[in-house]
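Every protein chain of the complex appears in place save one, which is left out.
Up next, subunit A:
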Amino acid sequence: MAPSRSRLVVPIAFAALLALLFLVSLGIGPVRLAPWTVAQALFGRGDETARIIVAEIRLPRAILSVAIGAMLGLSGAAMQGLLRNPLAAPSLFGAPQAAAFGAVATISLGLTDALSLWLPAAAMVGAFVSVFLLLAVAGRNAGLTLLILAGLAISSLAGAATALAMNLAPNPFAALEIAFWLLGSLEDRSMRHVAMTLPFIAAGAVILFANRNAFRALTLGEDAAASLGIRVARLRLAVIAGVAMGIGGAVAVAGTIGFVGLVAPHLVRPLVGYDPARLLLPAALAGACLLTAADIAVRIIPSTTDIKVGVLTALIGVPFFLYLILRERRRLGAGLLP
């Protein structure tokens, strides 16, 4: 065992893969560009058309896929660490659903179209309202069960409100716009979207990373963790707020993209010896790889209409989720998990 060496190998391997996917993502589209052309364009050299395509059309998209994928993977790992449950997902406390409602409401009211910058702002408001609602309902020192139930109620309410917004859409086009937006996509996003979402994702990531060692103590349960000096109630608040901020920012510009947050931590967990604290960075990198790869795939798959990346992640993610449940069931059957 060489923990210090293996500790670096996993993140470096994922970072290398991510760099590769990033370059491919910049080269893929109606106009295919060779990696060398992409690299030249990134540094402001070479053909002007290629420069414009790379810098203004594909670069924001690639940055967003990396940042949002990373936030999803990181949030999933943090939620699973907090709840000590491998099936927990970032959407558990209702923040993404509330963010989606915030965005949809602005489209429905005819205030904006799907690519306006008011949309992310409204989505962030939705995410924060969901956090305050969650704490108002469950209380500041609530236990997990209460928080999960309150989160379930809030996400259901946000879902119903979203349905109402579609129902009341002023015209069929708005309804269609909402429906497509909800599917989750990174198409046609600009650097302004990147600037809008990155601060929130960065803040959320900082909050979650800052609490990573507490997830390790939580392995022993909340009482033992508290006896080791961890402020468990405060940790819960921090994780909920960090996830809401980061995922709210992600949903705001990309719509809802499911299952990356659930799947990414699972892919890397065995590689870090199941340590819930060391999991965070590789899970974020794996999430970034997954979403970037999915966003490349939707551009390669031949189809008459664009396939939305959120649809693809769900199509791949759900069977994986079922496989996880089956595996858990087998493990529970073998009595290995308490």
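In the analysis below, a residue touches a chain if its C-beta (ideal position, glycine included) is under 8 Å from a C-beta of that chain, and two chains touch if they have at least 3 such contacts; residues count from 1.
Definition applied: contacts and distances are computed from a predicted model.
Engineer: Refer to UniProt and select, among "Outer membrane beta-barrel protein", "SGNH/GDSL hydrolase family protein", "Iron complex transport system ATP-binding protein" or "Chromate transporter", the name of the complex member that is left out.
Structural biologist: "Iron complex transport system ATP-binding protein"
Engineer: Identify the residue among A:L220, A:L267, A:V311 or A:L324 that touches the chain left out of the display.
Structural biologist: A:L220
Engineer: Return the single residue from A:E187, A:D275, A:D306 or A:E328 that touches the missing chain.
Structural biologist: A:D275
Engineer: List the subunit A residues touching the unshown chain?
Structural biologist: Touch with the absent chain occurs at residues 1, 3-4, 7, 84-85, 213, 216-221, 223-224, 226-231, 273-277, 336-338.
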